[in-house]
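Excluded from the complex is one protein chain; the other protein chains are retained at their positions.
Letters are used for the chains, namely A and B, taken in the order the chains are written, and counting of residues starts over at 1 for each.
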Amino acid sequence: MNPTWLIALPLGFAFLGIFAGKFSKAFLWIASLANAIISLFIFNGNGVTSYIIGGWIPPYGINLVVNDMTRVFLLAVNLIFLLALVATSAEILKKDEKMSVAFMLSLAAINGILLTGDLFNLFVFLEISAISAYIMAASGKEAISKFAALKYLILGSIASSFYLLGVIVVYASTGTLNMADAAAKVTSLNPNVLLAAGLLMVVGLGVETKLFPFNGWAPDVYANASGRGSTILASVFPIAMISAFIRVITFVINSGKLNELIIVLGITTAIIGEVLAFSQKRMKKMLAYSSIAQAGVILMLIGIGSSKAYIGASMLLLNNGFGKLLLFSVASQIALVAGSDHFENVTGVGRKSPLFTLLFGAGALTIVGMPLFFGFRSKLYVISATMDKSLWIPAVILITAAIEVTYYFRWIFNLVKADAKLSEKRSPVPFGLALAGLLAVLVVIAFGIVPEANLDFFNRIGDLSIQLSKTLMGGM
Amino acid sequence: MDLSMIILISLIAAPILYFLAKFSHKIAYILFSFIQVFLFVFILLQKGIINTVSSFEIMDGLKLNFGFTPINWYFGSIIMLIISMSAIFMISIKKKSPAKLLLLSLVSTGAIGATLSMDFLTLVIFWELSTWSSLILIVLDKEKSFREAIKYVSVSAIGTYSMLYAVFYILKSFGTVNYLEVADKMKVAPESSKILIFVLFGIMALAKAGSFPLHIWLRGSHSTAPDEFSPILSGALTKIGAYLLFIMVAVIPSSSIFSWLPSIGGITLVNYVLAWLGGISIVVGTVMAIRMEDVKELIAFSTVSNSGYIVLAMALGGTYGTIGGLMHVLNHALASAAMFMSMAAVIHRTGTTKMREMGGLITKMPITFAAYLVAIISVAGIPPMSGFASKWLIYQQLVKNGLPFLAFAAFFGSVGSFMYVFKPLTGVFLGQLKPEHKNVKEAPFTMILPMSILTLLTIFWGILPSNAISFINKIVHYTGGKEIQLTFSRIIALTGQWDSVLVTMAFFVGFIIAFIIFLMGKKARQVDLMDTYTGGEFLYTAELYHFVYKMYRPFDRMFEKWPSMENWLTSLSYKIKELGALLKTLFYPKYPQGYVAVSMLTLLVAFWWLR
Partner (left out) sequence: MIQYFSIMLIAIGIYGLLSQKNLVKLIVSLNIMELGVNIFIISIGYVADGKVPILSPIVNKSSMNFVDPLPQALVLTAIVIGVGVTALALSLVLKVKESYGTIELDEIRGDNA
């Protein structure tokens, strides 16, 4: 199936949705459902396929590339997006119809980021996704969400300018914008020029992937955006952004020095994220810092760049996607029920409605990596991959993991704490949240307990990454 | 039946029981106890079988390995005995819920998987499974448990992650995680990696066994856990720590791999340090247990002290130390489970855990009393209960190695345990019956049954410790150690021999004589609690006149000024929060300029550094 539909469909519906008034909400459902189905078809296949857009042969024209990594990520992104919509369907947003357009736009852009094989095309999709992300960030009820979105916008604009600058430096010195072509040509470049271009791109993509110190926007945005906005921002966006990071920084630039820098920054991100998450008093803020820490670990793995590291990184990404989908949608719903998501306010909510506890608990357990859940398996890969690189990295990762376990369990305990404060009425879990949540729980448990042989596609990602970083990006 | 099938059954039972419990609590709980008893019997019947199955690839090249060796069988049977007995005990508990059953099944699955594991990775996976489910289980009943369970979370995280690190370090260095293969490779490993692996495993074992300095979680978690879960927590789950410890010191013989280190008293430095930690743990546990007012906190500290004995014994090694330690695992599992169960039965009937609010329950709950009495005699190490034999063997080893200070710690623990176990005995069962407990009945049958079984087993192995030691001998034989000489009734050791049957007979005769004197003497008169002189004041609060109210006040005062070992975790958490506040002001300021500045600075520094 031609993957162009994944971009064209939501983009078309977004365009129609501006004029469609009430129907735009229906368009959003149709687009995301269709995308989920299409990505399922694309998932069935292997090898590298290139799709030419506009009749120009690469490297002169833009092409879309489907490889084994993209297949997994595409399916995950579209599925999680759909689940996130279902999970937050009970939430009523201000100007809901107009907001649907932004969500459709983000879906199109995210699929574009995953698919495109062109550096400048990637910039365009990054910008579209960023614009829709700013709108999502501003969708919260509180005034503070607008300010947070503005801060995000300022940092995001700097980032995209820097990324563009990096792309232009690559173009000026290699004469191509096609990723595969550029990857082949950058090897003969002056290392300082390559480093400058790479650094500019690291800043540009670092903002979106939440690499320290470019992630200052994330806590406020995640904590204050609407339920649907924060869920999608936290679960779907990281997959696409990190995929872009992998393609550009490690496959195209592929500079050893830069990878060392990414490892250092990634570990720092993980430490700072976990330490800050430990001291948070608001649920969504805690989750935001935890997302930062997760991103740090994933980027560190990408910096290491071994086959095992890629398997670990892609597992963590998916795990983070499903886990954060659960956590953010539940946290937003709890905030609605309890009035706010402060630590004291949410005490005992889970005791009144056990389903909240189940969903939040499963999400938290998979993020911290407890056995039976997907997170544990990915944690094994993380430790194994980092151990091969250096003995210090896994030690640091495990120390931060100990902090992570402590604060996540503190929140789980807080939810089930016997407390009479909220005893007036049971707060029912909305049907959509229950449905999507239980599905996500099944997914993380299934990934946690199926034998390794059934998870072959992760191994293929590992193999692919090694091939690509050695030779060239597929899809000329 | 295949071994991995057993674990699978146990795992699949969890969600099934959960949904069944949604319809009927009673049926689900009964089914749960059937499953647990079945699992116990299955493991028990594998005696003498040695086999291994490996299935289910967890990550590339690594499979889960389960198997039966005498070691697995021994620990597996003990743990499943406690869990199955507790499962029966739970049938008549008041606070039932589907979530509890789900988590209990997972705890049991984890415990089985861990004890039947044949490699370190399988061990840590299943151990962690039982840990996280027990963590959530702890907080389900009591409000106070929230603060306490967090300590367990962080201590167990420290333990688990050090072990996980060690496992992957082993995998990277040796290419295998199988116990026996690792033991082979350890002999030729570089010295630094031997120490690293041993220390990391040691942290895990001490954390989970609840031994000093990682004992801080026991007090809160054991005491605030649901009453029916405390026996499992103390009797079963802490014993997995002993299992790892045994593997460290006996399967990977620490005495031989550290032979290049100086040795003190016949044991290598590493073992000596471990033995000291055990010794300190005995003293700390005993002192704190004496000072506790709450029954369950008291038993929790007695667990600390007894874990100390196990650590001490295992670290000493040698024939008597190893066998004594292994037997102490069995004894303490039986005794602490019986203690917690009898207290749970009392709490079930009276609804309080404060000792001074109880009293005189001996006439109301005689069987519970008997179970408790036998258990504390065993814990205190008094013949003719099984606790004596294990402590006796540990002393033998201490004497043999000539370690006076550690021997003092061990004796201190024994004497001290008289003091603390006496407190609940008098407080709860003897003394005056409280007016509000006039109508208390004996615990229901399903509670009596498991308590009685544990009690009878304690008495049986007290009279015939040679029976228990004969199969411990097999374990020691399997690991290549020296066995103890036994006859039907005698254990022959360094300083003499222990004829348990003879001693029991003597005790019995003594008991008959005492009983005759009791019958011949004047009959005791029952006096009301408030029937006393007060120097002209009225009496209102009965608690203040209770026998155990500030029972060991002078002793308490003696240890009041001791530095508390329990706060390091709390202060660590404050430090992390302070660090968090600093990082927030540095990198996550309120206004966007801050981020922009930091980002630009990083860009420039990175370019300058990498250029």
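In this section, a residue touches a chain if its C-beta (ideal position, glycine included) is under 8 Å from a C-beta of that chain, and two chains touch if they have at least 3 such contacts.
Nothing here was measured: the structure is a model prediction, and the numbers come from that model.
Touching the chain that is not shown, out of A:8, A:26, A:53 or A:150: A:150 (per the contact rule at the top). Of A:16, A:52, A:168 or A:336, it is A:168 that touches the chain left out of the display.
With the whole complex as reference, residues 120, 123-124, 127, 130-131, 134-135, 138, 143-144, 146-147, 149-150, 153-154, 157-158, 160-161, 164-165, 168, 171-172, 177, 220 of chain A touch the missing chain. Seen from chain B, the chain kept out of the figure touches residues 590-593, 596-597, 600.
Heads up, the rule we're going with is that only the chains that are shown with their structure count from here on.
Chain A and chain B have Cα centroids separated by 43 Å. By the touch criterion stated above, chain A contacts chain B in their complex at residues 150-151, 154-155, 158, 192, 195-196, 199-200, 202-203, 207, 212-214, 216-217, 219, 257-258, 260-261, 265, 272, 275-276, 278-279, 354, 357, 361, 365, 370-372, 376-377, 379-381, 383-384, 387-388, 391, 394-395, 398-399, 401-403, 405-406, 409-410, 412-414, 416-419, 451-453, 459.
Put simply, chain B touches chain A in their complex at residues 56-60, 99, 106, 110, 125-126, 128-129, 132, 135-136, 139-143, 146, 149-150, 153-154, 157-158, 161-162, 164-165, 168-169, 171-172, 573, 576-577, 579-581, 583-584, 587-589, 591-592, 594-596, 598-599, 602-603, 606-607, 609-611.
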